[in-house]
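One protein chain omitted, others in place.
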Amino acid sequence: MSRKLSRSLLYWVLLSPLVVVILFPFGVMFVTAIRPREEIFAYPPTWGFSEFRWSNFAEMWTKTNFGGALMNSLYVSVLSTAIALLLAIPAAYAMSRYRFAGKGLYRNFLLMTQMMSPIVLVLGLFRLMMALGLVNNLNSLVVTYAAFNLAFTIWMLQSYFNSIPRDLEEAAWIDGASHLTSLVRIFLPLAVPAIAVAAIFTFINSWNEFVLALTLMRSSEDFTLPVQIYAQVAGRYQVEWHHVMAGTVLATVPVAIVFSWLQRYLIRGMALGAVK
Amino acid sequence: MSSVTIRAIKKKYGSTAVLHGIDLDIRDQEFVVLVGPSGCGKSTLLRMIAGLETVSSGEIFIGDRVVNDVPAKARDIAMVFQNYALYPHMSVYENMSFSLRLRKQVKEVIDRKVREAASILNLTSFLDRSPRQLSGGQRQRVAMGRALVRDAQVFLFDEPLSNLDAKLRVVMRTEIKALHQRLKTTSVYVTHDQIEAMTMADRIVVMNAGRIEQIGTPLQLYDTPANLFVADFIGSPSMNILPGTIGTQDGATWVEIADGLRLPVPATYAALAGQKVVFGIRPEHTLLADAATGIPLEVEVVEPTGANIQVYAKVGGAHLCAIFTDRHEFRPGDTIHLAFPEAKIHLFDASSGARI
Partner (left out) sequence: MQKSIPLLMIVPSLLMAMVIIGYPVFDLAWTSTQEVSRFGKLTGFVGWDNFAEVFADPLFWASLWRTGIWTFFVVVGTLAISFPVAIILNDEFYGRGLARVIIMLPWSLSLTMTAVVWRWALNGRAGLLNATLMDVGIIDQPVEWLATAGTAFTVEILIGILVSIPFTTTILLGGLSAMPQDTYEAAMVDGASGWHQFRYITLPLMKPFINIAIVLNVIYVFNSLPIIWVMTEGGPANGTDILVTYLYKLAFRFGQLGEAAAISLIMFGVLLMFTLLYVALVSRGEQDAAPEADKEG
């Protein structure tokens, strides 16, 4: 047996407990979601199921207003990502390309904001949104998510921007391009991969956020997906678990797929980025 | 085509002064090389001419106009960068035509100019490729092609050959020089390699720690270096440097470098007897002599390069290098005798380093 093969087997054996524990909830999700309702509460509990009850998904869609919550989540995630990017790209560009007074202060300020979790501040945020009249308004989430994602997005963009050689823009200036032209025609095309990655991460963060959505959205038609699914479980006497699991399947699988494709860029970003 | 004039240029980053007052007149059509060790300020000066760095004080003229406040894109200069700075998302053709497209030139004119430049540089078959697919030498040519297409008044080169391997460097050196002879555009070229400077320049500007040490033609710098720094910097292997004191007696004048070890020097120096000096002689100017007229040295290391033999030897506490083109069978430990022809001797003041 080649060394690589025996090594691979060893590694997989070592990793297997973790792999099993990670895949376990996905198994639970799928099985419960496609099971007929009667079989969920069978005692003693088993993994077996008699048929693929796809209608669970359709039922869940209407019963739990899944479509509505989905639209809410989409609205919030897309808009907050767009705003975060709009503000972060120039900031990251400035941090990467310029030297200016206050740069260190700004960087420390961003670090501090990363340290503050929205959960600790949730009370203050709630009062802020009350003062702005935005409670129960999805825009409160848009604005909050954008703000809290700023630090991470700027950090990530900046470290990618640093790897784009400065002399490309200088060559463009010598070629006769204004600063704006060189930014748009030379820099941005090269920055697109980094921007895409940052955009997707911000999107996923917003999509998955729970506490703020729970606190700031008061009526169920404004719930985002995580809150909506939680609402099916919390404080209910009888929980329709097959619906709940069907909901989690739909809410998480697309994100998981996109994320799996993306995760290698995260590693590269961490290696490139500044270590404090 | 235009001249470049540098007047009293100083540059500071924060409180650190990098250029201490540079005056330089580059004539129209001249190929001037700025050479010096890392950190001497040559690249900074070049970038200031380009408009990529601001001027702290002083003036830069291109032709007759002061360009201190003129942005890079309006200075009508072209630049070849050390790392080529080719736009990775554009083809070679698009790289070369970018500046013309910015100026909204007619498509036929653009095409003609790009193809002209491409044929001069042997790039015609690469026009559709992307920079990724090219070798270092090819990329360098594209960078030059991009500059050529511009028809600019001044060409600036920022260490363009340092990323190429040794053989390629020699080839490209000649190509750049041939290009200049053909186009006759005023050129300013920065390098840390003194061989590039010597082979390519009409005039060389030797810089050190933010100041100009000497300006002159290659042979002027080689034959009459103004100070120790230039003497040591130009020429490879470097000039032999031997500290000593001038002495004179009975019509003979010498420099005494160690107890009893006297190197004869021309009688014109007799008036400076007692002065502490540095005696300089280039390795290629040393001559083999016999025991009577020459200075005895013990051979330490022998390096045959094929074209010549480089012999490192010591006498007293001093180390010397001598170069011979004939084949000699020297071994470490042998004693050889060397003489230094008076016409090739250089003397420098020991404290200031200035030529005497």
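Quick notes on this one:
Each chain carries a letter (A and B) given by its place in the written order, and its residues are counted from 1.
Here is the rule we go by: a residue touches a chain if its C-beta (ideal position, glycine included) is under 8 Å from a C-beta of that chain, and two chains touch if they have at least 3 such contacts.
Predicted model, so just to flag it, every value in this text is computed and none were measured.
In the full complex, the chain left out of view touches A.
Chain A meets the missing chain through residues 4-5, 7-8, 11-12, 14-15, 18-19, 21-29, 31-32, 40-47, 86-88, 90-91, 93-100, 102-103, 106, 109-110, 113, 115-117, 119-128, 130, 143-144, 146-148, 150-151, 154, 159, 162, 166, 179, 204, 207-211, 215, 226-227, 229-230, 233-234, 241, 244-245, 248, 251-252, 255-256, 258-260, 263-264, 266-276.
Just so it is clear, only the chains that are shown with their structure count from here on.
Residues 165, 167-168, 170-178, 181, 186, 189-190 of chain A are the ones that touch chain B when the two sit in their complex.
Taken in their complex, chain B has these residues touching chain A: 50-52, 71-74, 77-79, 81-83, 85-89, 98-99, 102-103, 146, 150.
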